[in-house]
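A single protein chain has been omitted from the complex, and every remaining protein chain is retained in its original position.
By written order: A and B. Residues from 1 in each chain.
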Amino acid sequence: MAKLKVVHYINQFFAQIGGEEKADYPVELRVGEVVGPGMALTQNFKDEAEIIATIVCGDSYFNENLEKAKAEILEMVKEQAPDIFIAGPAFNAGRYGVACGTIAAAVQEELGIPSLTGMYVENPGADMFKNQVYMVSTKNSAAGMRDAVKKMAPLAVKLGKGEKIGSSAEEGYMPNGIRVNFFEKERGSQRAVKMLIKKLAGKPFETEFPMPDFDRVDPNPAVKDLAHAKIALVTSGGIVPKGNPDHIESSSASHYGEYDITGVTDLTEDTYETAHGGYDPVYANEDADRVLPVDVLRDMEKEGIIGELHHLFYTTTGNGTAVASAKAFADEFSKKLVADGVDAVILTST
Amino acid sequence: MNRGKYIVLTNNPLVFDKLEKTHEVIYLETTYEGLLREVRDRIHDGHLLLTHPLSGSVKPNETPYKSVLISAGKEEVDRRSLTIIENAIDACHKFQDKTGRYGESVLEDFQLIDWTLLESGLASADAW
Partner (left out) sequence: MRLEMGHIYIKDIQFASESKIEDGILYVSEEAVKAVALEDEKIKSVSFDIAKPGESVRITPVKDVIEPRVKVEGRGGIFPGVISKVDTVGEGKTYALKGMAVVTAGKIVGFQEGIIDMTGPGADYTPFSKTLNLVMVCEPIDNIKQHEYEKAVRFAGFRVATYIGELARDLTPDETKVYETCTIKEGMEKYPDLPRVAYVQMLQSQGLLHDTYVYGVDAKKIVPTILSPTEIMDGAIVSGNCVSACDKNPTYVHLNNPVVHDLFEQHGKTLNFVCQIITNENVYLADKQRSSDWTAKLCKMLDLDGVIVSQEGFGNPDTDLIMNCKKIEAEGVKTVIITDEYAGRDGKSQSLADADQAADAVVTGGNANQVVILPKLDKVIGTLDYVTKIAGASEETLREDGSLEVELQVLTGATNETGFNKLSAR
């Protein structure tokens, strides 16, 4: 059988071009070349797959020219038409991890080519993309290369062949929210006894089913004097001034926007729209008040039901945005809201 | 026995037949999930959930019938009741809908099982 064709993506560091000073290295396609970690991968493919091209890209270049870099890389991958696309492993390198996750997800989604990446569990790219592409869990530094490629190479071959992928525990990828059955070596009761002995001894143990983290928030006490309260609007529904001036991403948002609505009494089709890519935007674009109810609050302001509407609103897209990112956004703008003397916030989602 | 203390919410005609004359029963022609939503509305209104909405091993969407006990009286919204009913409504979506496929005798069996599940709850409720 012919070997599976692989295109491999790495950054400037692993291509031995240079460190941070070379991070602006633009996208480069090296047809027929196996570079850096590609060597180790090749060894572990055991003649079942071969790297037909390597794409090198600087981390700053990728992240600062996101759309352009993505388009360039997608074009290169499309041209090579591999059976599988591998990015990284990125270990604990944050921007490299985000780049690997972004491009692997894009190749898989837009070109329909199975993709795989690998990184350390605390790499920000992990939380952002582990549910979108198979992501092998690696150690936190390149010292874990051997271990990483040992897991990545066979998983890549399986993906390339379209074989059934086992559970995360068997294959070594990060749990991706999809529960997969498999047979353990010991029966459940034995596993339970062993887990209990470890737990009693204060030793680390691994639960087979992590409890969902609901992050419950107790509601604040009701606003007593609404007529004198300053109310702000915050949304994850992606409402932005027409043209989306800050380029808030339609999904997996990396930032939020702050916009002034002084004197605005109604969000119209000509002035506002939604940047959100996760719902049918027609009705929000027609009348953005449907998501961010500025019109109604202006009325209430006039009628004296509320004291005033804060002149700034904060917005992002909740679509696929990592919880960690969302928390970081809120941490930042909550402080601004408090500093501006806002008494209460109406948070709208979609 | 003080039967004024609870209300039976059901979409099971057998339960209605059996309890109509002696109990406060609200019979609703709705689906399993629809019944749970009716229960949720009443919990929001301050009623207390008295029996588990996912009683029985017959899965939502497999059996069309569900009967639930709630308190007759109302108080502050009970968070625990709300969590249980919300989780139960969520769970409905995990199972394929098969309720349209049964013959009369199977439907009667589902009604009977739902009744015995409720009956075990009634026994506890009446013991108070």
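The working rule: a residue touches a chain if its C-beta (ideal position, glycine included) is under 8 Å from a C-beta of that chain, and two chains touch if they have at least 3 such contacts.
Since this is a predicted model, take the numbers as computed values, not measurements.
Q: In the full complex, which of A:68, A:146 or A:199 touches the chain missing from this view?
A: For the chain that is not drawn, the touching residue is A:199.
Q: If I consider the whole complex, including the chain that's not displayed, which of A:184, A:258 or A:286 touches that chain?
A: A:184
Q: By the contact criterion defined above, which parts of subunit B meet the unshown chain? Give residue numbers in ascending order.
A: These residues of subunit B touch the chain that is not shown: 49-52, 54-59, 62-63, 69, 83-84, 87-88, 90-91, 93-96, 98, 101-103, 105-106, 108-110, 112-113, 116-121, 123-125, 128.
Q: Kindly note down the residues of subunit A that lie in touch with the hidden chain.
A: These residues touch the chain not displayed: 167-170, 175, 177-193, 195-197, 199-200, 205, 207-214.
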